[in-house]
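Only one protein chain is missing from this complex, and each of the others stays in its spot.
In order of appearance the chains are A and B, and numbering begins at 1 in each one.
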Amino acid sequence: MRSDRGSRAPLGLKIAAAAGLLFLHVPILLIFAYAFTTEERSYQWPPPGFTLQWFAATWNRPDVWQALGLSLRVATISTAIALVLGSLCAAAVSGSRFFGRETISLLIILPIALPGIITGIALRSAFNIADIPFSFWTIVLGHATFCVVVVYNNAIARFRRTSGSLIEASMDLGADGFQTLRHVILPNIGTALVAGGMLAFALSFDEVIVTTFTAGQQQTLPIWMLEELVRPRQRPVTNVVAMVVVLVTLLPIVAAYYLTRDGAEIAGQGK
Amino acid sequence: MTTAVSFQNVSRHFGPVRAVDRVDLAIAEGEFFAMLGPSGSGKTTCLRLIAGFEQPTAGHIEIFGETAEGVPPYRRNVNTVFQDYALFPHLNVIDNVGYGLMVRGVGKAERHRIAAEALELVQLPGYGERRPGQLSGGQRQRVALARALVNKPRVLLLDEPLGALDLKLREQMQEELRALQKRLGITFVFVTHDQGEALSMADRIAVFNDGRIMQLGTPEDVYRRPASRFVADFVGSSNVLPPDFVERHAGTARWASLRPEAVRVEPGAAGAVTGTVAARNFLGASTRIAIVVEGLRLHAVLPAGRVASGEGEAVSLAWDAADLHLMEDEG
Partner (left out) sequence: MSAAAHAVLPGRGGVFGALADLLWRRPGVLLFVMLLPPVLWLGVIYLGSLFALLAQSFFSIDEFSGLIRHELTLKTYGELFRPSNLDIILRSVIMAAVVTLAAAVVAFPIAYYAARYARGKWRVLFYLGAMLPLWSSYLVKVYAWKLILAKEGILNWAFAQLHLTWLLDLVLAIPVIGGNSLSVSYIGTFLVFLYVWLPFMILPTQAALERVPVSLIEASSDLGAAPRQTFRTVLLPLALPGMVAGSIFTFSLTLGDYIIPQIVGSSRLFIGQAVYAQQGTAGNIPLAAAFTVVPIVIMGFYLWGARRMGAFDAL
């Protein structure tokens, strides 16, 4: 819906929209201010003074580094698994009509449609029943399960926009299935896969609800933060970590947005 | 004369739908062959059977005497110009055109040289660096043509290639396609729902309906001597005359067709066949009038300059016996 004429928004609407956006963004900006506060024992506002010392303190914290390292490793491997499973499924669902196609779409969406606690507790009790000890891999297993949908959604949207006759054109011109995959399909869905992968990475990097059920003694960064939230011990360090987490998740999301946006333009050209 | 494509009793069913139903067909080498029919008549499925995107449910297809069933599209020396052109959006024009050579392992320099030649053939020299998105509809159509021709196919398939172009461009492309086909000598199989396009371009036309070929013949044949009411109705806008009418005026109780331009109209009710003018449409070069005769609505097309009677006036009609074409069946 877009008006071509220079119609102006009513003042009330402008104020409501601006207030809504402020409501969404001010709390995150607040995190940035708190990362520099000199106050260590409370959440005092306004901060009595500003300092950079907590960045150094955080830098020297091995537990933060360990949690960060674990989160990055989990997110990387979960994303890789989700990329494979999600793109395979998207290709199958978009490429042909078969019995149970709708069921598969539902199956993929289920892990995020149901509250995370259900996924978490289901996996935990399954690990218990099967006598699987909690480890790095149990965390990955949970994360990959709900990351698939992100990759799938991105890939299937691109498949839908990509004209089906492109694949036929490639085969018509002498390319077999593998050549078509390499020269036509991957270049056309590539950016969508990268975008989906980035979002999956952000999702995994940030996940806490399922992780609390599938992790043993290990702490991912969100679990570390959750501990701090429930029992605050090092408030300044937590403030710094929170800010870093915001920045780390920001980049892939903005990148994913621009990737899919340009992709939409490219894919639309075939029409 | 060599047969380029032959269908022997070919059917293609999609579930209960018989998209192609027991079709027999022989397309000669070097022929410009049109498949004409309304949408859903099976013409595009026939094209896809030749390209290899579909496999026949029953029957046998040969391309230049070689069995086609079970041969994937990428191993058929047959290329297609798609209805939506299907240009690869991620490749520029020269790489689009050279795609077929690339997958066959032709080196880059050689590939670009041949592709540039093909672009000259379709009158788009120097467009190699553009992206498909930067081209107009007509230019995309030419790129699609160049891309399909670069592999030197033995049969070129064109699926409604002019459908997306505006009238003027379409007429220009019709001439160019025809000239190109004569020059290259490649067999063209052309699918269209536009009877004018089929009549003006093709050497022979197959008229499709409900998955079957209703008539196969030269444009002249199909236009002047339609085999059935469907063909008479679909190809041009013939007057289709029911058996009782034909019996009264020609002595035989059979369906017949009568081209509007074969009908002569004189003012006054003096002739053997008389009627009343119901409507008059000025078409520029001609005038088309609708006349109600014995409860039947007939059309006549009169050249411009002839005085046509006004609405509501009585007229008499006449035609040469040779123009009244009796049809084979009642389908």
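Definition applied: a residue touches a chain if its C-beta (ideal position, glycine included) is under 8 Å from a C-beta of that chain, and two chains touch if they have at least 3 such contacts.
Not measured: the values here are computed from a predicted model.
S.K.: Of the residues listed, A:L199, A:A215, A:V237 or A:L259, which one is in contact with the missing chain?
M.R.: With A:L199, A:A215, A:V237 or A:L259 as choices, the missing chain is touched by A:L199.
S.K.: At which residues does subunit B meet the chain that is not included here?
M.R.: Per the touch rule, subunit B residues meeting the hidden chain are 63-68, 70-72, 75-78, 152, 154-155, 184-186.
S.K.: Kindly note down the residues of subunit A that lie in touch with the hidden chain.
M.R.: Subunit A touches the chain not shown through residues 1-4, 7-10, 13-14, 16-17, 20-21, 23-25, 27-28, 30-31, 34, 42-46, 84-86, 88-89, 91-92, 95-96, 98, 104, 107-108, 110-111, 113-119, 121-126, 129, 141, 144-145, 148, 174, 176-179, 199, 202-203, 206, 208-209, 222, 225-226, 229-230, 238, 242, 245-246, 249-250, 253-254, 257.
In the analysis below, only the chains that are shown with their structure count from here on.
S.K.: Subunit A to subunit B: how many Å between their CA centres?
M.R.: Their C-alpha centroids are separated by 52 Å.
S.K.: Going by the contact rule at the top, pick out the subunit A residues touching subunit B in the complex.
M.R.: 163, 165-166, 168-176, 179, 183-184, 187-188, 265-271
S.K.: In their complex, what parts of subunit B are in touch with subunit A?
M.R.: 51-53, 72-75, 78-80, 82-91, 99-100, 102-104, 131-133, 147-148, 151
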